[in-house]
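To start, the structure itself, in structure tokens.
Omission of a single protein chain aside, the complex is shown with its protein chains in their original locations.
Residue numbering begins at 1 within each chain, and the chains themselves are lettered A, B and C in the order written.
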Amino acid sequence: MKKLINKPENALDEMLEGMTKAYPTYLRRLDQTDVLVRQDLSADKVGVVSGGGSGHEPAHCGYIGKGMLDAAVAGAIFTSPTPDQIYEAIKAVDRGKGVLLVIKNYSGDVMNFDMAKEMAEMEGIQVASVVVNDDVAVENSTFTAGRRGIAGTVLVHKIAGAAAERGWDLDKVKETAEKVIANERSMGMALSPCTVPAAGKPNFSLAEDEIEIGIGIHGEPGTHREKLVSADAITQELFDRILADYPLKSGDEVAVMVNGLASTPLMELYIINKKVHELLEGLGVTVHQTFVGEYMTALEMAGMSITILKLDSDLKMLLDDTADTPALKVIGTK
Amino acid sequence: MKKLINKPENALDEMLEGMTKAYPTYLRRLDQTDVLVRQDLSADKVGVVSGGGSGHEPAHCGYIGKGMLDAAVAGAIFTSPTPDQIYEAIKAVDRGKGVLLVIKNYSGDVMNFDMAKEMAEMEGIQVASVVVNDDVAVENSTFTAGRRGIAGTVLVHKIAGAAAERGWDLDKVKETAEKVIANERSMGMALSPCTVPAAGKPNFSLAEDEIEIGIGIHGEPGTHREKLVSADAITQELFDRILADYPLKSGDEVAVMVNGLASTPLMELYIINKKVHELLEGLGVTVHQTFVGEYMTALEMAGMSITILKLDSDLKMLLDDTADTPALKVIGTK
Amino acid sequence: MAELNQIIGALRLMAETIEKNKEHLTELDGAIGDGDHGINMSRGFAFVKETLDKGGFQNAGDLFKKCGMALVAHVGGASGPLYGTAFLRAAMVLKDREDVHAADYVQILKDAAEGIKMRGKSDRGEKTMLDALIPAYEAAADAVQQGKSAQEILNAAKVAAAEGAVGTEKLVAQKGRASYLGERSIGHQDPGAASAALVLAAVADYFAAEK
Partner (left out) sequence: MAELNQIIGALRLMAETIEKNKEHLTELDGAIGDGDHGINMSRGFAFVKETLDKGGFQNAGDLFKKCGMALVAHVGGASGPLYGTAFLRAAMVLKDREDVHAADYVQILKDAAEGIKMRGKSDRGEKTMLDALIPAYEAAADAVQQGKSAQEILNAAKVAAAEGAVGTEKLVAQKGRASYLGERSIGHQDPGAASAALVLAAVADYFAAEK
């Protein structure tokens, strides 16, 4: 796998420098850390912090800015960041109104963020956290680690960020984030694997006519393999899995995200979006807002995921609020 | 090459439907055409129209909206659209103030847009056109077709679109677009080829340690091949070529675009952006605005291009004006 | 002398020939262009065939005009406006005419080449379809001068176009996408010249088979 990098061990640091140079009005890097913090931190709101392993760009640092995140912590590639870094992020954004942590449900992320939360609480900072687990490919059960968090996390950033920007208090911001998590489901598939630079080789392989269904965003194996079929058939399969878990009925309003894992061209994502809309129209479900693009990637993997979020009037309002971040902008009235 | 499509011959149509469904507040499709038109066409401004072959998404239809394009015409994949379609786009957006065509410099595009311009002029519509030719990989000469237009086209859309949005007249909008073209240069490289769906196979191949320098956005061969080296070395090479053609001096202000061709992860584009900024800093050149992402792609090709646009106060102002389109948003004061 | 139904027959053979050579033309374009010339031509000529199937032509000029419009509206790329222009020039030569003579053929080749030069801002020697078309015109004009038969005139154009197309291999491209390659374009045949040679071969072959 050819990569446009210098040394694998410098990729994370150089990437963060590249982001800081690209978006100096949006974000700055906390000295001696892999934490990026919003430039115009508002004095009077709940802080929203996220993060995770790197390799999912623009997630999460790309979502720093008005109406979304106040800081993001970048771990090594596909590896949760460590508690000390997360703790620095929390300290940097706390303005006395408390901080919400948006965590993707991976054992590593949950444990590292938990430790950071404990550290911050010992310093008297009020910290709440939510764990995103939108991926229906993974069986949910109280006996297991439960579902993974994937692209739906970006909608949590958007809506929790808007709630914080409106000045809502920590409890209410957390409650809102939890509503998003309760109302959204995702599922993905891959056409090709990816290679962690330090590992140097892909961690699975797929034949020229094979696809992997139910894949996460780390090159983990999915739930099963099948022959490559048409975009419509694949979309139908993912859609059915999502709806089996979270049924929708005529009159419901939703947001749709068709997320590219990295190498899949936008053209193909639009073709998939067409089918998703047709399926929803067939059910009498209205789409309030659609996101098509690369929001949560997996290094250079080819593939995509579909996310459906059921909306109510609060969620619609917050989704439509202004977001001004490098990777996601919404021009709203608030 | 695995693709998430249905039938190759339906890809263009389904992609346009997918875009229309994703962005109903931004754009609509002209009946029986492959033309997308802005929803809230303002009654009182010069129209700005672009287009070209498909396979470059989000270009050009993604740039329809406030402060950028009023319509875009989508040709077959990598094939210029035909004059009748372009003519429909011109007619749809003309509000009596004339229409500017932004054309990429390819024989096909130039000829088809020229024919459409003649058709519109016969109907009494005032039409001006500019031809973008930012790619320094190609030798410029009056004896040849001249340089190609690549990612720099998006900056022409942005700035000409802002000029039109400010109510400037056709001459002045055209002049502004020409200034952008005169002031910008790009150069690209590829790590992997791409496959036109109807052709079914890639039109060149690269060894595991080879890259192609000076590539365009159609899988055309570049100027030469070399061994894969570090991101810094590649960036330096492209940068030197750009500056050899358009020298910059201390105190100059520029906009930078690091454009992904499709399969190259954002992480790698950020790493390249870091080096571009360092090189510019080394020259005492200030970066006013940076764009890192996929603005003008080449199906699923891996690779990138660098664009540098020298700014003056007018261009800065127009670059900072609000753009509200599906693929490029700037939250400005105007 | 050719009648309307014969011209229609020749155009049908042209469409078939392009369809048959779709992959070949695309491969030629893959080497020095963007690998779609066969796809473009085949899409355009499918619409020419549709136009022929629809019928209702007032005369030869009307026939060429309708086919030319089909090419302009459906080929796209560089070859669309160029082949479209060529056909529309032919339509002007044949305006209001019911039948076509050898001299008309020469005039059509001449005007088509002129039209392409104007639209493409190009000329002979730049590694384009003109390097098949102009030699074909010259050979046909020569054959007329020498009092050759109609079939000999068509054959002369066919042979000269084919030679011209092969001859593009040694040229450096100066127009079209291949020009970006500069010297690296040498050694490859120009796809547009190849398709032009096929088109003119179809005309000669159709009338030869009619005998």
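Keep in mind that, in the parts below, contacts are C-beta pairs under 8 Å (C-beta built on N, C-alpha and C of every residue); 3 or more make two chains touch, one makes a residue touch a chain.
All values reported here derive from a predicted model rather than from experimental measurement.
Taking the full assembly into account, the omitted chain touches A.
Remark: the omitted chain is touched by one listed residue; of A:Asp13, A:Glu178 or A:Glu220 this is A:Glu220. Of the options A:Ala145, A:Ala207 or A:Ala244, the residue whose C-beta touches the omitted chain is A:Ala145.
When you scan A:Asp40, A:Asp84 or A:Asp314 for touch with the missing chain, the hit is A:Asp84.
When the omitted chain is restored, the residue from A:Asn112, A:Thr176 or A:Gln289 that touches it is A:Asn112.
By the touch criterion stated above, the residues of chain A touching the omitted chain are 53, 75-85, 106-108, 111-112, 114-115, 137-139, 143-145, 148, 196, 198-199, 203-204, 216, 218-221, 223.
In this text, only the chains that are shown with their structure count from here on.
Arrangement of the chains shown, judged by which pairs touch: a linear chain-to-chain path with two open ends. Per-chain CA centroids place chain A at a distance of 55 Å from chain C.
One simple way to say how far apart two chains are is to compare their mean CA positions; for chain A and chain B this gives 28 Å.
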